[in-house]
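All protein chains but one are shown in place.
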Amino acid sequence: MKKENTQHLAGVSRRSALKSIGALGGAAAFSSIPGFTGMVHGQTDEPVRLGFQVHRTGIGAAYGRWYERTTNAAVERINNMGGINGRPIEIVGEDDGTDPKRGAEVVEKFATQHNCDAAFGTLFSHVVIGSAPRAGELKLPYLVVSEGHHVASGILNRYTLQPCITDVKSQVQAMAPFVHDNLGKKVTMIYPDFAFGHDHRDYFSEAFARRGGTILEQIAIPPAETAFTRYFPRIPRDTEILYHVMVGPAVLTFVKELGEFFGGSGPALFGFIDSLEAVDMNSPGLEFLDGSYFWEGMPRYQQEGMLEFDAEYRAAVGVDANGASISDSRDVSTYAHMFGCWETLHFIRDVMTAAAGSGNMKQAMIEAAEGVTDIAESIEHPQGAKLFNGKTHQVFGHQYISKVEGNRLNVVHSTSIEDTFYPDEVDYTQQEL
Amino acid sequence: MEFGPHFLLATLEGALTAAVLALTAVGLSVVFGIMRVVNVAHGEFFMLGAVIAWFVSTLVGVHPAIGFALALVAAPVAVGALAIVADRLVLRRLNYDPERTIVATIGLLYCIQQLTLMTFGPDARPVVPPFNQRIALPWFEFGEQGLQVIWPWGFGITTYKLAVIAFAVIILVGLWQFLARSRFGLVMRATQLDREMAQAFGIPIDRVYGLVFGLGAGLAALGAVLIVPIRQAHYLMGHEPLLLSFIVVIIGGLGSIPGTIIAAVLIGLSDGIISVFFSPTLAKIIATLLVAFVLVFRPQGLFGLRSA
Partner (left out) sequence: MIRPSRDVSLHAGVLAALLLLFFVTSAYHNGNLARIMVLAVFAMGYNFLFGYTGLLSLGHALFFSAGMYGLGISMNHLDMTVLPAFGMGILASLAVTGAIGFLALRTSGVAFMIVTLMFAQAGYLTILLFGKYTRGDEGFVIQQAERTLFGIDLTDPTNRYFAAFALFAVSYLFIAWAVRTSFGRCLVAIRENEARARMLGYDTARHKYLALLASGVLSGASGAGYALLFGYAGATFASVQYSILPLLWVLLGGAGTTIGPLVGTAFAFYLVDVSSEFTSAYLLVVGATIVFLTLFFPQGLSGELRRRLAPWLP
């Protein structure tokens, strides 16, 4: 702590020294000398530049908007507390259009044009997988908030981490015991027919079978589908639980048509909140969801006596107790995912602080991150305590299961961190830095 | 579900798709058939219809049915007017050159999407249907006591979906009558057959083109208003109707409005029915290939003339 302070002071004094040179009219001349500029960059209050890959346009835009709001709130907090090693954070936001090609271009831009110290914030898996190779090659720490299994599956690289949101493999396998023990033994699954859906299909089926349950039917919906009723007759009559997960703009249609199809007489429903992120629970047509269950990454509706720092976090990011924007109650957040940006920024601050003073900040940052294990619940990690695995670059954390009661989601079960564990599939520390 | 009800349900769903598709595609068909331009922004006119319906029905906020009725008029008119402006400012200046129109309408597409994103936002927003009751449908089965009426699980439709189908049919019949009997319809057909000749007879081609473009966009918007209580407004919703109506217009035969309607029904229904027999993605592949092969062996479309 003391060391940090002295460094900070040293930085300030150098800057004031520079200022006095400026007063003498020599600053411009000095800063145009390459060697001198380098020294200035390394040691003053020059901001820490973080590249933020935002889904501003494309199908991820609803998430992107809230990821951006959360990010801004976190940066404001961190900068008010003195920034990173005394340097303020500067966010360099670039739209990736929710497209893997543009995503990779944006990562290049962060590394080679904006001179960012790290990049973060990507949600959609195809953008992560399209961008990560470039981040690895350019040796730019790339911290994603995606919940995909890509990082831990070992296909990415040493510079890519997912430090603050659990992956889909963890999420679904942690759901299986609860579903089996409380809701029913015979499951039919409906999921989008692409990789995210396939992860749900494979990992849930496996975990559910381990517990002794049966998967009756797996219904894959083609991507970009806008009408769903015609697929529902495939649901076997003896289904006890319908497991559903959908992403994209048609999610609300999906849920509504499901309700109309069963007309109040169907099986119990268990879904992933991905199907209703940024969607108001009071939307017309959602009444039938009453009594159904949802996975939540972080509970959208404020829960009494749970998550000590939730209220403070909500206030900071501008979200009310119902998970909607403070300024517009119809503007519902992507609450179950966006905490990842808030926590990731604090994670970046911590590992950069730990790596302070080393010659190659980016490498040192990765090594510092790999050394992290326990992350305590705090205002900086309001979703709950977590365990980071430095070898697989993936974090593990608590999951929440909520029941829809009177148009709100009430948490009925939280899993332990251990419920989300699975054997390592990769050891990134073996790769060269 | 049993095969019978499953088949019937898929057919009903297919009919709903067909109804909305027919409206949207007829809009593209008049533009394509008469002006001979590919309007890539047609899907965006559809999307704008849905978005305006959301704004109107939310802002009015009396009874959902009143807001919806208002949207049913306001959205097509507003979108049609916008299209006429686009025709004036852009397409006419391009002299309706087919290739340049494609690029220009791609440009329009970006502009419309971005403006919608900035005003309406990235979320999918629902519009309350004016009425919506679920009707459980019966099925007949030979059981131990002879013919029995059963109520299969999930076998039903909503009144609103039925109303959409009926409304689309009424509009299409009305449009057909309008084009067949009115003076404007006559002028349109004359322009389609021979542009120079029509001009020689004193038909103001520019004004006809502007109105045709507006009519096409208005029909797309009308289709969108009808579907939005079922499928929500979203700023990227224009892609699918664009592709589908484009396909329908070609399959039906260029410039043939009955052909377009029949093709819309065929494609809507086959999309629903094929889904009964195959896994969903495979069904999509088969339906897509079917369209390709129809055209490979009948390039002029089902009802087009060979020369088209």
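First chain written, first letter: the chains are A and B, and each begins at residue 1.
Definition applied: contacts are C-beta pairs under 8 Å (C-beta built on N, C-alpha and C of every residue); 3 or more make two chains touch, one makes a residue touch a chain.
Every value quoted in this text rests on a predicted model; they were computed, and no experiment measured them.
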item	value
Identified contact with the non-displayed chain, of A:47, A:82 or A:133	A:133
Listed residues A:196, A:243, A:261 or A:400, member touching the removed chain	A:196
Given A:60, A:83, A:121 or A:148, the one touching the chain that is not displayed	A:148
Residue numbers in chain A that touch the chain omitted from display	56-57, 94-95, 99-102, 104-105, 108-109, 112-113, 125-126, 129-130, 132-134, 136-137, 148, 150, 155-157, 193-196, 198, 222-223
Those residues of chain B which, in the complete complex, touch the missing chain	38, 40, 90, 93-94, 97, 99-100, 102-104, 106-115, 117-118, 239, 243, 246-247, 250-251, 254, 281-282, 284-285, 288-289, 291-293, 295-297, 299-301
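Convention: only the chains that are shown with their structure count from here on.
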item	value
Rounded Å distance, chain A centre to chain B centre (Cα mean)	38
In the complex, chain A residues that touch chain B	57-59, 61-62, 64-65, 193, 219-222, 224-227, 229-235, 237, 249-253, 256, 260-263, 265-266, 278-279, 283-285, 332
Residues of chain B touching chain A in the complex	1, 5-6, 9-10, 13-14, 16-17, 113-114, 117, 121-124, 126, 128-129, 134, 136, 153-156, 158, 230-232, 234-237, 239-240, 272, 275-276, 279-281, 284
